[in-house]
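All protein chains but one are shown in place.
Here is subunit A:
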Amino acid sequence: MSDIKILQFAPFESFVSPTFWHKLAELKLDYDRLSDTKRSIFGYYTNRKASGCLLEVDYSAYNSEAQVPKFSHVAHGNIYNKNTIEEFKALDKTALLADEGKQLLDDMRSGRALSDASLLTRFFVLSFADLKCHSYYYWFAFPCPLTPALELLSPATKLKEIPNNGNYVEAISVLPAHAQNFFILHVNEQEKVCEALSLTAALSDFDEERAQHYIYCFADPSEYENPAWLMRNYVALLLQKCPTLIGKSLKFLGLRYDQQMHLDNSLIWEVRQAEACNYEHVQFVGWEANRNGKMGPRMANMRDSMDPAKLAENSV
């Protein structure tokens, strides 16, 4: 059994704009005060010229409507901003992750994640804002059920090496940019079909015969050989929605645009999940490691742009 290769995912790396902390400080002082209820926020990721496997947040995270930068897709999150460093430390991180993970599963079961697939890209932030010292302690997590591993059936293939890849690209280009986060390509060479379908269109009236010609596509923010973390939730949704796909060979296409908006280096993975997932007892993973690769939070020091004394010194 040692020759079985398992598909591994590139974990998300959080990337926080300083404006995210400026806005948090403003909200804490002017609105939340002593309340530490969670806030829902937005993040974004790009699959154009991706560097690392970033999930970014800035001031706009707190807006009521998401408006993401060009060539980016929205991610859904929550921020749990604690009042004291002690609360931040003492909080049961495993329980919080499980709680967030269950909300994700609910969205998959209810069909919400099918009609709005952006709900698959999830994150949350545990934070403590030391407003006096201008220090922001934070810890990101990207919740994901620990489902059975995927067997990688053949090495990843670049899109440009696929025959007739021009047809794929053409079918994809018909989709509006915001619908390119998760969708399905239906490619049947014999019947000369190559069309892009929304998840709802392809899966709600699931036809096993037709599904043999499906390629499950997603905007892939990873620069690595590995697909981005968000593919895990995508697979979980598909297999939960269509259990007959368990044990079958499935093709996933991670869309990666270059500077010139070409898809040549997009990757295709052919995988199989041998067994079903028992969602009653599933565990969740996804806390981000710190810069030392350890399970721990990070800290952003904002003195230079927040401390009035520092600002005065810099504004000569």
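Points to keep in mind about this one:
FYI, a residue touches a chain if its C-beta (ideal position, glycine included) is under 8 Å from a C-beta of that chain, and two chains touch if they have at least 3 such contacts; residues count from 1.
In this section, contacts and distances are computed from a predicted model.
The complex includes a chain that is not drawn, and of the options "Transcription elongation factor SPT5", "Protein YIPF", "Ubiquitin-like-conjugating enzyme ATG3" or "Vacuolar-sorting protein SNF8" the UniProt name matching it is "Ubiquitin-like-conjugating enzyme ATG3". Check A:R112, A:H262 or A:R303 against the missing chain and you find that the one touching it is A:R303. If you put the hidden chain back, the residue from A:T19, A:T157 or A:N265 that touches it is A:T19.
Across the entire complex, the residue among A:L131, A:V193, A:C242 or A:V285 in touch with the chain not shown is A:V285.
Think of the hidden chain as still there; on subunit A it touches residues 6-11, 13, 15-16, 18-19, 21-23, 26, 51-53, 59-60, 62-65, 67, 69-70, 89, 93-94, 135, 137, 146, 149-150, 223-224, 226, 232, 283, 285, 287, 290-306, 311, 313-316.
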